[in-house]
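One protein chain is absent from this view; the other protein chains keep their places.
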Amino acid sequence: MGRGMTRRKFLKTAGAAGIGAAALTPLLQAVSREVALAQTGGTLIYGMASPPDTLDVTTTTSSYVGRVALHVVDPLVWSVKAGEYAPGLATSWTVSPDATAYTFNLRDDVKFHDGSPLTAEAVKVTFDRIVDPATKAQTAFSFIGPYDRSEVLGPLQVRVRFKRPYAAFLNAASTPYLGIISPTALRRYGADFGPVVFVSTGPFSIQSYQSGVEINLVRNINYNWASRVQKHNGPPHLQALKFRIITEPSTRLATLETNETHFIEDVPPTDVARLKSNPRFNVLEIPQAGSGWSVMFNQQRPPTNELAVRRAFQLTVDKEALTRSVWSGVHKPACSPLTPNLFGFDPETCKKYPRNVDQARRVLEEAGWQMGPDGIRVKGGQRLQVDYYFRTENPKLREMTAFIQAAMRPVGVEVQLHGLAGPAYFQAVRTGLHHVQYWWDTGTDPGQMLRILFHSSNAGGGSNRNNYRNAEMDTLIDQIGAEGNPAKRRELLSKAQNKVLDEQVMLFLTDPPSLFAHQRTVSDIWVDWGGLYPYFYDTRIAR
Amino acid sequence: MLQYIVRRLLLTIPTIFAISLVVFLMLHAVPGDPAIIFAGDKNVTPEQLAFVRRDMGLDRPIAVQYLDYVTRIFRWNLGRSLYSRIPVTMEIGNRISSSAELAAAAFALAVTLGIVLGVISALWRSTWIDVAAMSFAITGVSMPIFWLAQMLIFVFAIHLGWFPVTGDGGLSRLFLPALALGLISSATLARLVRSSVLEVLALPYVTTARSKGLAEMKILARHVMKNAFIPIITVMGLQFGTLLSGAVITETVFARPGMGKLLIDAILIKDFPVIQAVVLFVSLIYVLVNLLVDISYGLLDPRIRFD
Partner (left out) sequence: MGSSTRASGSTDGAVARQPSRSRSAWLDALTRLRRSRGAWVGAVILGLIVLSVLGAGVLSPQDPLAVNADVTFAPPGPKYPFGTDILGRDILSRMLFGGRLSLVTGVISVSFALLLGVPMGVLSGFYGGLTDRLIMRLVDLMLTFPGILLALVIVAVLGPSLMNAMIAVGVSASPTYARVVRATTLASKTEAYIEAARALGCSSPRIIVRHVLPNTVAPLIVLGTLGVAGAMISAAALSFLGLGAQPPDPEWGALLSEGRSYLRVAWWMTVFPGLAIMVTVLAINLLGDGLRDALDPRLRGRT
């Protein structure tokens, strides 16, 4: 051994150092990533308002499950605002002119939670599963519309075909209900996929679920395919998400105030003002996209089959007073079957048939309803009595019903209340026992909203509890569903809304906002433009 | 003694069967088709209905259904919730600890407070102590528990902030519900303890014992309490029943996820498998408690053993 370095020795040492460095680099990268992750982290505790029926987003009927699911799956596209979409799992897409075929090009760097790569095959498997009767898909099934089949054109290219023109498909594909699942996992777990295990590509994966108590999601460290709608890429900052099921609204609110939860949904309207004035909290008040709170009239049963009777409701009920009392002024009075933030909402509908109680009386008189001795109108020996069905689970429905009942009595209409819970309620309204019942729906596609409410195919036990069957309306709705040209579509939507009001098919009460509240230490929460999905991918919790 | 216990135990068996029969018949007493109720919240076609009927065995004779029901219970299969599709045994299992700790805490409070109040008002009869205690008692008995619970929340949780408002888990969340549940029971117990102790104090052998000069406390301990305890234990057993039913309301008001709340929620949505299972479970517990009361009777009063 000489004192100095021989060249060989130097090269050897350098080589060793180089190899060492090369070997160390990924290790160092992993360590620095872990260090970076450790600096973020934390668990966000979310106060959930409703217990899930299942965690399988394909078969669920609950919009609350959708909120959880958006963190576990990735949609093909993200909805930026009404009619505008950003890439999600799909980098680009084309739509055939007749809107019966959608071709998607997928990202090449996406992996499922089980490590298998995202392929076009996965899209086909996901969509075929949704329409398979054995799956018993609910919300997902209604979102996938007139799905026919998917064609795998290449490893990362898939064409989705529909039996009829379906203009609303991109909107549907942006919901968590059409999130893409892992075919490998599906093959592996079979019937257990869904009820027991659920594997997708999202920034979080399901760690555990204690029925009726809480859902635990843990971050996906390998996540690296965020859409440009989000602020960063890579794994989420949060280490975990815990959805605690707290159905009682005052309890849920209390957990926020005692710092047991970071974020709650469905804040009671009576507490909104108080929370807003508290510097510790931030209230998110986002107008919901959809149909708002409304009343359906059964067009098949007298007396609500008469236009005069339905019109009397419109002319009598003071929507502004209803919003101020029952909803503490947090809602806005509604005019149309669509909420104002939906594409194609016609503001002219707000000017139609304004409140006029005297006119209501006149309308009824002219229709032959004469005032009886006890203050209730009579025609041909029949009293003007209306069976009002509502669900008892929600105290707000009870309050709205009491309001409307009190409003209609001076005009000579007797409202008979029928409060029922759960299955008994559905049984009653599906068989059409009601004259009047409530509706509330959320959704981002206007054509879809109208179809649910007014298309004859949904009458007689389905969502169209108006039992409204009108050929002209059916045609309009079908046209709207097929029309790709925005200007033409807007025109058709306006026509439909005005027809609904002229025939007074329903009474539109309020347009609600989604009400969330969170600690101010929680930042960077994303909510979709429809106010339906709070998303915590970018979220950080300050210490 | 053993013979007495065994005899009492055997007597509970027909009772348990009778309860299971009542619980089973509950579903079939409901107006309407049970198959539709089981089909639940979905749009049901006649084919689906027929399937449900066969699947639940509703097309077989009632006697067969009952036997099947009983055998299933022995195999620990209580069915699935119509709403959540979760096995009922799991739902109950999740909730037991919450209800048990509430019942235990309330019972301890009720018994302690009730006996103490009852005894001191009997001993210091017609003094202000007596009047105060009995006024408290009669007010307590008149108070609706759902109102007391909310008043406690309002004063101690909302205004004073001493306790968390609702939910379960931890001692601080147990205190107010246990207080609400236990206070009213203690009021009833106090009144009855008082009259029972007074009755025994008036008996001849007690006054004799006093005249013999034994220390007052010794008399109390050996004679009075032992004899006063028989009706007291009866009432404690009955109070446990009141406690079980009061727990239903307390859990609802305090939003504790216990069996009482499970029952109420199930009744509201007509989730019959859950209703049946909880009723069966609670009744069995009550039968057990009554059995314990009977046994302690036998221990305290030898005369009863040879009934």
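Each chain gets a letter, A and B, in the order it is written, and its residues are counted from 1.
The rule we apply is simple: contacts are C-beta pairs under 8 Å (C-beta built on N, C-alpha and C of every residue); 3 or more make two chains touch, one makes a residue touch a chain.
Because the structure is predicted, anything quoted here is derived from the model rather than measured.
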{"item": "Hidden partner chain, touching residue among B:5, B:70, B:100 or B:268", "value": "B:268"}
{"item": "Absent-chain contact - pick from A:188, A:276 or A:398", "value": "A:398"}
{"item": "Sole residue of B:15, B:89 or B:296 that reaches the chain not shown, by the stated touch rule", "value": "B:15"}
{"item": "Residue in contact with the excluded chain [from A:322, A:364 or A:413]", "value": "A:322"}
{"item": "Footprint left on chain B by the chain that the document does not show", "value": "11-12, 15, 18-19, 22, 26, 29-31, 138-139, 141-147, 150-151, 153-154, 158, 192, 195-196, 198-199, 202, 231, 234, 238, 240-242, 244-246, 248-249, 252-253, 263-264, 267-268, 270, 275, 279, 282-283, 286-287, 290-291, 294, 307"}
{"item": "Interface with the unshown chain - residue positions in chain A", "value": "249-250, 268, 270-271, 274, 318, 321-322, 324-326, 328, 392, 395, 398-399, 401-403, 405-407, 409, 417, 419, 421, 424"}
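In the analysis below, only the chains that are shown with their structure count from here on.
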{"item": "Inter-chain centre distance, chain A versus chain B - centres from mean C-alpha coordinates, in Å", "value": "43"}
{"item": "Complex contact set, residues of chain A against chain B", "value": "51, 53-54, 210-213, 246-248, 250-251, 254-255, 258, 392-393, 421-424, 426-427, 430, 461-462"}
{"item": "Interfacial residue positions of chain B with respect to chain A in the complex", "value": "36-37, 40-41, 43, 82-86, 90-91, 94, 164-167, 255, 257, 268-270"}
